[in-house]
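Apart from one protein chain that is not included, each protein chain of the complex appears where it belongs.
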Amino acid sequence: MNARLLPFFATVLIFILAYAVCYMQFPAMLSTRVAGNLLTDNAFLGIVAVGMTFVILSGGIDLSVGSVIAFSGVFIAVVLRDTGLHPLVVFVLLLAITTLFGAAMGLIIHVLQMPPFIVTLAGMFLARGMAYVLSVDSVPIAHPFYEWAQNAYWLMPGKGRLTLIGAMMLVVVLAGVVLAHRTRFGANVFALGGGVQTARLMGVPIARTTILIYALSGFLAGLSGIVFSFYTSAGYSLATVGVELDAIAAVVIGGTLLSGGSGFVAGTLVGVLIMGLIQTYITFDGTLSSWWTKIVIGALLLGFIMLQKLLVGLTGRRMRAPGAH
Amino acid sequence: MKGGAVRFLRRIAPQLVTLAVVLAMIGMVFPGFFEISMANGRLYGSPIDILNRGAPVALLAIGMTLVIATGGIDLSVGAVMAICGAVSAAAITAGYGLAATLALALGAGLACGLWNGLLVAVLGIQPIVATLILMVAGRGIAQLITEGTILTFSDEGLAFLGSGTLLGLPTPVVIWLAMGALIVLLVRRTALGMLIEAVGVNRRASMLAGVNARLLVVTVYMVSGLCAALAGIIVTADIRGADANNAGLFLELDAILAVVIGGNSLLGGRFSLVAALFGAVIIQAVNTGILVAGFPPEFNLVIKACIVLAILLVQSPALQGSRLLLRKGARLS
Partner (left out) sequence: MTPGEGQTLLSARALTKSFPGTKALDGVDFDLRAGEVHALLGENGAGKSTLIKCLTGAIRRDGGDIVLDGRSIDPRDTLHAQQLGIGTVYQEVNLLPNLTVAENLMLGRQPCRFGLVSRKAMNSQAREMLAQYGLSLDVTRNLDSYSVAIQQIVAIARAVSLSGSVLILDEPTASLDRDEVRMLFDVVRGLREKGLGIVFISHFLDQVFEISDRITVLRNGKLVGVRDVAALDRLQLVNLMLGRELAEETRHHGRTGIDYSTEPRLRFSGTGRRGAISPFDLAIQRGEVIGVAGLLGSGRTETVELMFGAAPMDSGTVSMDGKALRLASPRDAVAAGFGFSPEDRKTSGIIGDMGVRENIALALQARTGWMRPVSLRRQRELAQDYIRRLDIRTSDMEKPVGQLSGGNQQKVLLARWLATNPQFLILDEPTRGIDVGAHAEIIRMIEELCTGGMSLLVISSELDELVAYSHRVVVVRDRAHVAELMGEAITSESIVQAIATQHGATATGQAAS
């Protein structure tokens, strides 16, 4: 068996075990109702985490996504408030903006050859700043289309609701899986994560791939912003602070190597669900405080980073054994 | 020695010029900006205010400079500030004396640094990944200590560290200046600075030359933790309460920014603490400038984004070649 699959299986196993523990304590948790809520509550995180998976697979990082989600919410709310545009038109505008924004960061990373960490840091400041500039206060969204979207769901057996935004996340994950594992672009992303110099020598279009990766992350952050605005019916420039960290955590817990080159989009979904499950458990329990979420996620991060370190160490040793040095 | 002084001035010249330009721009908009007055044995005025408000970032920048010099990064400093602030507030309300409270808070910072350092140096985890763990979990730990509330206290001794006056200056200013001077002396009067730089440029080669790279790396993360603890104490003392959610939020990014504005390479190696401290002051001057110029504070982040972009252009290895040509051209003409 390929050792690189191990983190993914570990993720799935942890999810199943965690769910089993939850079920034993609160049998009500094994219902389509809870499952539907899990998907709905984590839809925006799941969507943005798919974008983050591509970025991390390529060996990069995108710190700007939390700010972009906040910007998206404020942008939608302000434009809907001040113009008569239909939300769908606003969405197209917004997605164009966030995609271009991501592409611009990718371009800067490629052209200036600077660490993605610092470039997307600038992006983080810029997006959050623009959100503030649009509006400092929370702007409510009231539009018939929003009412429709918020109430659109498919009733699953067991009275659980698969909401529109939950379904959107599943579609995005599915599209992400296909894009990562079944297209040339996906192969190029993995190639970049394996080593930029080598990828260049092998004919991978570095510039195009880098720009596309960050454009994709920007696009999905915008989409996540739309979903988040459905979820909260408002745009607020102080919202989703630190979501980039949650997304990175979900990707790592999902079994993707933080240094790039190895991982699975499907794992990211499981990572998001594990994080959501912890929150659900805390809500069910009622006595535990919300900060335990952060501590448990930190512990999970530590566990997965150790596991990956171990695996990389093992394959690394095998590489060196017949080698020269 | 004279050559050394010239080299030092040349090294920090870009930061000095930047600061002068920022201050001059503020001065043009707001002519009374540089007025400093003395009242009740303490200096007052906007420049003093910049130094005072810049204290947390300046302190963080000290530790961050050393960490970055070894080729690392410490994302956890903001969360460590929250933890140490929470510890100090919890300890003082629990009836510990000031000395014991400070010892506990600083000890917590050192422990956080030790944790990061062990992950990086002993387990060999990439710094950005290793410190991410504490960055995520740290605020949870801080909330655990404050039990989710803003933990307030009324101890005058602790509050003095945030809002008191020492030697005619606000206490935080004295603390960061003293800490800066102490660490500068420590790294430059001993061989620490050179060894840190060697490890930052080529860790393996340094180890093979007999340098105890592991210990050095752990040490710089502990210094970073200690600086974060001081910053956390100051912030907590200033508002007389520990806010686990907001104390030090995003300050890790400001600290990294200060280090980079100080002309230190993110890839590690050569470093200048003084330049990084100027970087911290520049950031605060820009913040204050935006306020006094009457711009909405929301512009702050946009301007910071522009600063990062400018630094990217200056530091970019891709543009290094063309800059070399420019310099060569300048010398020829």
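Letters A and B mark the chains as written, and numbering starts fresh at 1 in each.
As a working rule, a contact is a pair of C-beta atoms (placed from the backbone, for glycine too) under 8 Å apart; a residue touches a chain by one contact, two chains touch by 3 or more.
What you are looking at is a predicted structure, and each value in this text was computed from that prediction instead of being measured.
Undergrad: For the chain left out of this view, which of A:94, A:204, A:220 or A:266 touches it?
TA: Selected residue, touching the omitted chain: A:204.
Undergrad: Among A:44, A:75, A:132 or A:190, exactly one should touch the missing chain; which is it?
TA: The missing chain is touched by A:190.
Undergrad: If I consider the whole complex, including the chain that's not displayed, which of A:135, A:262 or A:280 touches that chain?
TA: A:262
Undergrad: Who touches the missing chain here, A:13, A:89, A:155 or A:178?
TA: Per the contact definition at the top, the residue touching the missing chain is A:178.
Undergrad: Could I get the residues of subunit A that touch the absent chain, sorted low to high?
TA: 2, 4, 178, 182-184, 186-188, 190-191, 193-195, 198-204, 261-262, 315, 318-319, 321-325
Undergrad: Contacts of subunit B with the missing chain: which residues?
TA: Touch with the absent chain occurs at residues 189-192, 194-195, 197-198, 201-202, 204-212, 269-270.
The rule is simple: only the chains that are shown with their structure count from here on.
Undergrad: Give every residue of subunit A touching subunit B within the complex, in rising order.
TA: For subunit A paired with subunit B, touching residues are 61, 108, 111-115, 117-119, 121-126, 128-130, 132-133, 136, 237, 241, 245, 248-249, 252, 258-259, 289-295, 297-299, 301-302, 305-306, 309.
Undergrad: Where on subunit B is subunit A touching in the complex?
TA: Residues 73, 123-126, 128-130, 132-141, 143-144, 147-148, 244, 249, 253, 256-257, 260, 266, 296, 298-305, 308-309, 311-313, 315-319.
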